[in-house]
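Mind having a look at this structure? Questions to follow.
With one protein chain withheld, the remaining protein chains of the complex are depicted in position.
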Amino acid sequence: MATAIGLAHQVDWDVPEQTGLWKDAWVRFRRNRLAVAGLVVIVVMIVLALGARLPATPGGLWKILHLTNEPFLQDVTNSYATPSLQHPLGTDILGRDQLSRILYGASISLTIGIVVQFLILGIGGSIGMAAGYFGGWIDNLLMRFTDIMYAFPDLLLVLVFVAAFGPSFWSIFIALGLVYWVGLARLVRGQVLSIKEKEYVEAAIMTGTSPLKLIVKHLVPNSLGPVIVTLTFGIPAAIFTEAALSFLGIGIRPPEPSWGVMIEDGYAGIFADPRQVIFPGIAVALTMLSFTFVGDGLRDALDPRMRR
Amino acid sequence: MHLGVSIRALALATAGVFAAVACGPTTTTGNNQAPPDKQVLRVNIDTEPGTLDPTQQQWVYEAAVGRNVFEALTRPKGDLSDVEGAAASSWTISPDGLTWTFKIRSGEKYSDGTPVTASDFVTSYKRILDPTVAASYESFFEIIAGASGYAGVDAKNAAAVKTFVDGLGVSAPDANTFVIKLDHAAPWFKWVTSLWLAAPIKKSEVDAAGANFGAVTPDAAAKIHGNGAFVISELVPKDHITLSPNKQYRTQAVLQKVQLLYYTDANVEFAKFQNGELDITRGVPSPDVPTVLGDPKLSKQVLRGPTLLNWWVDFNTTKAPLNNTDLRLALSKSIDRDSYIKNVRKGIGTPSTYFIPNGERGYEPSDTQKFDCTAAKASLAKAKSAGVTDAQLATLHYMYSASSARKVTAEFFQQQWQTCLGINVTVDAVESKTYARNLRTHNYSIGGVSGWQADYPDGQDWFDIFVTGSGNQFSGWSNKQYDDLVQKGDNAPKQADRDTAYSAAQKLLEQEAPVMFLYQDEKFLLIASKVKGYTKTALDDDWIGDVATPTSMYIAA
Partner (left out) sequence: MSVTAGAPFRRGAPSFLSWIPTGRGTTLTIYIVKRLLWMIPVLFFVIVITFVLMHLAPGSPWDREGRQLSPQVVENLNIKYGLDKPLWQQFLIYVWGVIHFDFGDSLRQPGQHVSDLILVSWPYTFTLGAVTFILLVPIGIGLGVIAALRQNSLVDYTALGLATAAASTPNFVVGIFLIIIFALGMNKLTGGTFYFPTGGMPSPFNPFQVELIMPVITLGALPTAYIARLTRSSTLDTLRQDFVRTAWAKGLKARLVVIRHVLKNSLIPVVTALGPTFAFLITGSFITETLFSIPGIGRTFVSSIAARDYTVILGTTILFALLIALVNLVVDVLYVFIDPRVRLTE
């Protein structure tokens, strides 16, 4: 069946110098215009998010960013205002400026979206890698463990978490990381299982390459594509789960905004004003799109096969 | 479930005083009825009932079935002044007020045609108080002779349970006479006999089903027969229950089918109504109120009216700094309730700084907790001079049970306290069960919003909430003077004496402010224009006007 491919495939991979690898990657990355655009958008968002947290000094960056509005200032007589010069994205039910809330919430949503992916990558990646690489009973135990983690109700875990640690912002990372590594672990394991059988890997093993080196040089770069896709999809998922968790008392406290929380709140008045959901939704989509481009660029840049 | 107030859903009868407020869709009877196959009413009751056994029911969505399939001895009159006969045609009370003798209406039958007898009431009253059944609302019935020992009975000891149940003061000297003996005279007991859970049940059916009696299963239609205006004709688990007229009932309903549906999401309910898939909603999401009122079609289908439901915010009076009355008053006086109702709730409800709701005997508007920022600041200064420190104020948390509407409320309060008093209150969202447990165990500082809806329009149902040690108050407040006044109000034989005692108790409650009164609720729901003959009283619950009204309702051609 796969004989043709297997036999046709020629091992043709001379490992270049380490410095060259990263330099090459950067060169290739820069050539990818979409990836660069994505990176720029992300940097701008991070700057805006940080800027929104600056104290409100008159005439300072704050004023420029917020167009004289503050994210917590209520004007209940002006709820669900339509976009205007004063409120470019309108106001919410309590008359708070939506634009400044989106900017203010960016730091929370971006942090959660990104940091959680690193947690998932760390836990899921290493478990999947170990299971796939070592195989045998290690694989079996790790995979049965993931079956268990998949199956028990995470909502219960969250409730116990709230009871145990109270509404702490940091516990949200633990809660999210603990629950969402499972999918990635199985994905990485599947990749490793199939890559491990490829001739160039077998060849590397036969020439006595150490397991660590093998993983870093062969397994990681070759299983990168699906992992990057999974992590980019994890960003909006983490942003929305944060909202659900904050709703139940883990995470941010009212009146702090985050994109997820704004969408959740907006849902209650969706007939009255769909903009409440659409604007923060666009922010989430923009973030994900940027990371998709960066991710694609990164994968192409790091792909050993593209290096010629 | 989402409102989580008292048993709610109380009986009600014909057009009452407040039915008049029902604007728009209420009409006079006419002969423009649609043909029988079109007499279908689709109503949202939010959640599937937990049980069809009336004695074990507790929620509105359960009463929606129980109240229509069963009928208790009495029911409240339309003007809420008193009760009138339902399954009982008449009753007498002995001069000492201890023995109540009810005559069962002649010809009263179950939907399977068998007659309702007094011993069926003995069965159900005993069932409510049977510790092995563990019916939720036994406490209403503990006034019955012999029942006060309920707490002491070991439910695992069959002999003790039997002795206790056999010793209860309920009996049936003959098939048409049901006698209740009370521990002590209580003028409000008449209302207890009108609770829908005290309905007759067939002993043969209870015995046949055993522990499964009332189970919400597709075969329920064959297993449960009641004496109410409707019968269960179809049950699709988790989807809907269909009610059809009870052919044995004394008044025949025009409606041929009443479908009780379970839509938990308010937006979904709103969409279903607009799409013509639902005839009566439970409410309208408050952000949509202006949309509805501005819509030429929807605004004509709005039904609004007062309801005996009052909302407040609990203060934990067992811990510093909220054990200081002036601080509680300061917090209460700094909330602009008018703005809250007008802007946040979009006009649904009336600002309340009183306890007994408008529409019930004992309603007395009061200014004690009225919004007044200057007075609030003065109260705060007084509290501070009495030892309340800024450090203590900084520890204040406002806890709410997670929901979007309550979150907005919390954020509004937070801003108000900040603006008027300069106090930064931290807001905590918690899940409903956690919230309930934290309130009950006094593990909070400020919690809201709590509400109470009248089980029956009598002061006893309300004032008992704040008596020392009552499970229904969460503030941990205890006041000897209040307790004495309420005891007097509950038990005095003369209504005038009761009124005086209750009035004094109410003033005390408002001044002591263990809770901050917020607003009296208002029903604001949508009802399709083709639905006619709908009436409701302030005691009525969300869905259709309970017992008597469904029989007067019909679908217009």
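In order of appearance the chains are A and B, and numbering begins at 1 in each one.
In this text, a contact is a pair of C-beta atoms (placed from the backbone, for glycine too) under 8 Å apart; a residue touches a chain by one contact, two chains touch by 3 or more.
None of the values given here were measured: they were computed from a predicted structure.
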{"item": "Given A:25, A:39, A:114 or A:159, the one touching the chain that is not displayed", "value": "A:159"}
{"item": "Of B:213, B:502 or B:519, the residue in touch with the unshown chain", "value": "B:213"}
{"item": "Among A:31, A:53 or A:144, the residue in touch with the chain that has been omitted", "value": "A:144"}
{"item": "Absent-chain interface as seen on chain A, which is shown", "value": "1-6, 8-10, 12, 132, 135-137, 139-140, 143-144, 147-148, 150-153, 155-157, 159-160, 162-163, 182-183, 186-187, 189-194, 196-198, 201-202, 205-206, 222, 225-226, 228-230, 232-233, 236-237, 240, 260, 263, 267, 270-271, 274, 277, 281, 284-285, 287-289, 292, 299, 303, 305-306"}
{"item": "Contact set of chain B toward the excluded chain (per top definition)", "value": "3-7, 47-48, 50-51, 53, 56, 58, 131-136, 138-139, 150-151, 155-156, 209, 211-217, 236-239, 261-265, 267-268, 271-272, 274-277, 401, 431-440, 450-452, 455, 471-472"}
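Operating definition for what follows: only the chains that are shown with their structure count from here on.
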{"item": "Centroid distance [mean C-alpha coordinates] between chain B and chain A, Å", "value": "47"}
{"item": "Parts of chain A lying in touch with chain B, wherever the complex brings them together", "value": "72, 74, 76-77, 79-80, 93-95, 159, 162-163, 167, 246-249, 253-255, 264-265, 267-273"}
{"item": "Residue numbers on chain B that touch chain A, as the complex places them", "value": "266-267, 270, 285, 287-288, 290-291, 339, 343-344, 402, 404-405, 407-408, 410-412, 414-415, 426-431, 434"}
